[in-house]
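My questions all concern the structure below.
Excluded from the complex is one protein chain; the other protein chains are retained at their positions.
Chain naming follows the written order as A, B and C, and within any one chain the residues start at number 1.
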Amino acid sequence: MSEYKTLSWQGLWKNNPALVQLLGLCPLLAVTGSFINGLGLGLATTAVLIGSNTTVSLVRNLVPAEIRIPIFVMVIAAFVTIIQLLMNAYTFTLYQALGIFIPLIVTNCAIIGRAEAYASKNPVKFAAFDGLMMGVGFTLVLVTLGGLREILGSGTLFSGAEFLFGDWAKQLTLTLYVTEHKFLLAILPPGAFIGMGLLIALKNVLDKRLEQLNKQPAKVVQRARITAESS
Amino acid sequence: MQSLIDKIRQGRFFDFPGGVHPPGRKTLSNQDVIGKCTLPEHLYLTVKQHIGAPGQLQVKVGDEVLKGQALTRSTNPFALPVHAPTSGKVTAIAPHVSAHPSGLAELSVEITPDGRDKWIDLTPIPDYQQLPKTRIIEAICDAGIAGMGGAGFPTHIKVSPKKDVEFLVINGAECEPYITADDRLMREHAWQIRQGIDVLCHLLNPGHVLIAIEDNKPEAIQAMQVACQEKPDYIICPIPTKYPAGGEKQLIQVLTGREVPHGRLPIDVGIIMQNVGTCFAVADVIFTGKPLIQRVVTLTGEAMTKPCNVWALLGTPICHLLKHAGYEKAQQGVQRLIMGGPMMGFSLASEQIPVVKSTNCILAPTQQEMTLPEEEQACIRCSACADACPVNLLPQQMYWHSKAKELDKAQDYNLFDCIECGACAYVCPSQIPLVHYYRVAKAQIRQQEEEKQKADKARDRFEARKQRLEEEKAERELKHQQAAEARREAMHKQGDDPKSKVAAALARARKQQTSDETTAAPETADKVAAAIARAKARKAAVQQGDSAPSDTADTAAEDKQAKVAAAVARAKARKAATQQGHAAPSDTADTAAEDKQAKVAAAVARAKARKAAVQQGDAAPSDTADTAAEDKQAKEATASKSKTTKQVKPKDKVSTQVTAADTPVKPAPADDREEQKRQRVAAAIAKAKQQKAQKDRQQASSTADMPAEKVAQPLVEVDEQKKQRVAAAIAKAKARKAKLDMQSSADNQQDKTDE
Amino acid sequence: MSLLYALLAIGLLALLFGLILGYAAVRFKVESDPLVEQIDAILPQTQCGQCGYPGCRPYAEAIANGDEINKCPPGGESTIRQLADLMGLEAKPLDDAHGSNDVKKVAFIREDECIGCTKCIQACPVDAIVGASKQMHTVISEECTGCDLCVDPCPVDCIDMVPVKVTASSWRWQLDAIPVKTID
Partner (left out) sequence: MSLRIASSPHQRSQRSTAELMRLVCYCALPGFALQCWFFGWGSLLQFLIAAVVALGTEALILELRKKDFEKALSDCSALLTALLLAICLPPLTPWWITAIGAFFAIGIAKQLYGGLGSNLFNPAMVAYVTLLVSFPVAMTSWLPPQHLAEHPYNLVDALSVIFTGFTGEGYSLTQLRSDADGFTMATPLDAVKTDLSLGLTLEEATSKGQFNNGLGIGWFWINLAYLAGGLVLLKLRAIKWQIPVSMLGTILLVAGIMHLSAPDLFASPWFHLLSGGTMLGAFFIATDPVSASTTDRGRLLFGAGIGLLVVVIRTWGGYPDAIAFAVVLMNMAVPLIDYYTRPRTYGHQRQRGKP
């Protein structure tokens, strides 16, 4: 159980792929113009992560170390293709909105990173859970950033939810304010960078607080004797 | 080439980049002739006043010295002597605060003048042109002449170059604001300076002599022109006034357009530079024989009521000069004194700092004329510093890196080419003390390099040691192997004769013991014991507080207890020995040889040792003296053993108090056998004693010894500190006592043994 | 059919790249691990053991294998910074558990108290103590790294760690630390 707990903590916060490892920044910054876009990409990435982690873990003992990376890439590519086709079939508008970033999940370092660093060394159940948590962590950052940018840039939230969830979700769209002068910067790429920077800063601040809260009592390390004392 | 000299003759000079124009304020002090100063009460001559090595002291406290007498001797090429500036008595040779930015104390000779001002016999060499050059250079060296411009480089090294000298540059630029010492010197002693230049020319044989004077000193220029009239190859160069035109490298650039390559000396571009003050001093030496004992010092600043130039004896404390110039601290607000000019001088930490060979100015500014440094603000990268830098550095980059301690990057920006002229900090609008950052960074880099070297050396030594230890170990192992082989061989020869084995074992034991004895010869052993006891006492004193041995009654009781315990131990050991059949410890089993006697002996010894150790451990605070007593007992025992054995040869088992070791001795057939055994027993006892003593030391304090019974009574009342001291004393006494006791109680012991 | 071609092409490419990679792996093999040497060169070589390893080199090896870089009190901040640069890590403050970066010290033996036991000689990692059995010992302060390993073994406690005295040449422009004499 504690392993699951550690994995959750690592994936969601401590070793968050987006905020700490800074992996997969390209899709992260590119598609987080709105909450739903972020959510869509996040879910897709999560699905790929779980699938690839599970598969990699399953075959981990069969794969020769020398060619593991190409094999991982093949596995990931396969899952990405599956996801891509699924999205093409069921959430076509979103698929179009996300565009190239769906196929680009293949190159998302977060995925191959987890496959290499974790899944290839651990049993299936942990690997799958790790994929889930990393994916959720990534998704959380995506939706937070997407939500922030959407609120600042267009004054709405959850707009386009119908693309992901179907027509019923149209009513989910919240309009927070209407203005003649929209804050375009938030929607534009610089806004993504600035927002991302601020999120990372926020995380660091929180981490510092946490650290101060549970400060470890000072330990003293035994000094090694270099040379023997005389007998 | 010719065109260059033509250009110089026409007064067309080059320029160096950057530079600043701080207000000169030279008229403050250059109005009057150079004055004379009265003798101070004491003179402090720092032994090392130049770049290089200090000279070797020639005088001792109490010596009478004459004016001009050498106080130190030059022992290597980079050492310069210092001379007594007046006649008097050497009253101290001790560290005195020195003319260094750090204000650290350095070895100085304190002279109390006798007021007679009596010269030593002088030997001028006016016929220097007939003498060999080495003779002149020697005279210059013996006169202690170092560059008087500020750096203090030994002049005799500078005037004996290995290369041809194209230009001899005489530096009279004096670009620092406020300072007028060279200015006045040129105005008043141009003739003698010229004579000094003649001497230098004789030594260096330069192509041309350039006398560089900033054009804000027209009188000095004129005076020098007059003095050099008959020397057509002496060219007076009135160079434009700009700080730091007087810097060696900058002056070379201004005059010749040449640059001294990084890490090289001016002589590498065919130039030698000497300060006018140095020329004057050289002339002094050659024509009057006077060594360097005084120099012109500018006393200036608005806090001086009578700013002036003065001939100051080396070693004169600053406060004496300040008095001369009418220094009024009330005018200053915040007091500060600067040695050197306002751009490169350093602030003084004490008024007792003496004048040294490179002291050209004492500056006491008021707050209005030099505002106090404000708090440093953020650098706005205005690059005013880069524009002011005379060597084309990027001061702000160096500042960033120095501040961030990125020393390698700072070096990458040529930090070490900085001449610390202060132009950058002068212009900085953010009040950043840039030069200070560079100095700190330079010092850090030097320190790091030093540490790196030291670390490399330490690594080498560590590895060498490791290797040595390994070799030693291998050697030892080899020896052991050989010994083992030898033994095996012997065994083969003697078959399964148990005696030989025993003999070998005994021989080993004996060897060990003798070696023990040699290392711990009785006297040394006592000393060592005393020392160890002392140390323990100290340690105990530190740890004291919770341990209760200050209680005398307790001590006494424990002492007794310890004795009892020892007795019990002995008894038990004896018992063990007698009952060895069933009570033999398991570990004896493996050593159990065929030889019963040997087995018995070993078992007894071991058992006793263990028992004793355990017992003594229980009887907690038994002490070293006790140990000594036991030791003595043991010795006594062994000593009397032969007697005992003789006396009680057909002894019954229980009747005697003889040490346990005696028991197995009983059936011993031969004398030498007995001897061996005795030794083994003694060894065992010694071992036991040692173990016990160790345990004692760990838990008990030294107060719990026999003499403590007498002394410890007052301990209960006295405070902790006293207790500790007493404890230490006791510990020391204890060892002595133990020795005495050993002898005095010999009879007693004998009785006991006999009992 | 086209599927077959695609598979064939991919397979051939995989084979080709595999061969190149395999060749490169043999051809450009790195013989030794120079990282340890580099780290060792940065460490101050006091051999004090405060890092918990018996000597600087073992610690260097430990760092190369991923141990923390902030365990060397004698090296202090500058060593940590250099290590961080070398290892591509972030510099962090010295770990207090290993002691603090004190002023530089050297051992000094109070010679009249020395009993000549040679224990300190055996404890000194750099052979900076000279002396023989029953002769008094002395420290070659030039060689002493200030590790204070000799202090504990001394049975008579006659070894002191003395701060290295600042001289004019080793002075580092600590202007604010200059004691200023008061004038009246």
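Just so it is clear, a residue touches a chain if its C-beta (ideal position, glycine included) is under 8 Å from a C-beta of that chain, and two chains touch if they have at least 3 such contacts.
From a predicted model like this one, the values you see are computed outputs, not experimental measurements.
Peer 1: Shown chains touched by the missing chain?
Peer 2: Those shown chains that the absent chain touches are A, B, C.
Peer 1: Using the document's definition of touch, tell me which of B:T27, B:Q431 or B:Q453 contacts the absent chain.
Peer 2: B:Q431
Peer 1: Touching the left-out chain: which of B:D32, B:D164, B:D233 or B:E259?
Peer 2: B:E259
Peer 1: In the complete assembly, which of B:K89, B:K329, B:K452 or B:K466 touches the absent chain?
Peer 2: B:K329
Peer 1: Name every residue on subunit A in touch with the hidden partner chain.
Peer 2: Residues 180-186, 188, 190, 194 of subunit A touch the chain absent from view.
Peer 1: Taking the full complex into account, what residues of subunit C touch the chain not shown?
Peer 2: For subunit C, the residues touching the absent chain are 173, 175-176, 178, 180-184.
Peer 1: What subunit B residues would touch the chain not displayed?
Peer 2: Against the left-out chain, subunit B lists 16-17, 20, 22-23, 103, 177, 249, 253, 259-264, 329, 334-338, 340, 342-351, 363, 365, 370-373, 375, 377-383, 386-387, 390-394, 396-397, 413-414, 417, 420, 422-423, 425-431, 433, 435-436, 439.
Simple rule for what comes next: only the chains that are shown with their structure count from here on.
Peer 1: Most C-beta contact pairs, which chains?
Peer 2: B-C
Peer 1: With centres defined as the mean C-alpha position, give me the subunit B-subunit C separation in Å.
Peer 2: Chain centroid spacing, subunit B to subunit C, equals 24 Å.
Peer 1: Taking each chain's centre as its mean C-alpha position, how far apart are subunit A and subunit B in Å?
Peer 2: 60
Peer 1: Please output the residue numbers of subunit A that touch at least 2 other chains, ranges allowed.
Peer 2: Subunit A, residues with two or more chain partners: not present.
Peer 1: When you check subunit C against every other chain, which residues touch at least two of them?
Peer 2: 47, 55, 117, 125, in rising order.
Peer 1: Quick check on the complex: what are the subunit C residues that touch subunit B?
Peer 2: It is residues 40, 43-47, 55-56, 77-78, 81, 113, 115, 117, 125-128, 133-134, 143, 145, 154-158, 166-168, 170-173, 175, 178-181, 183 of subunit C that touch subunit B.
Peer 1: Can you name the residues of subunit B that touch subunit C in the complex?
Peer 2: So the residues of subunit B touching subunit C come out as 97-98, 100-104, 106, 319, 329, 335, 349-352, 405, 436, 439-440, 443-444, 447-448, 451, 454-459, 461-462, 464-465, 519, 524, 527-528, 531-532, 534-535, 538-539.
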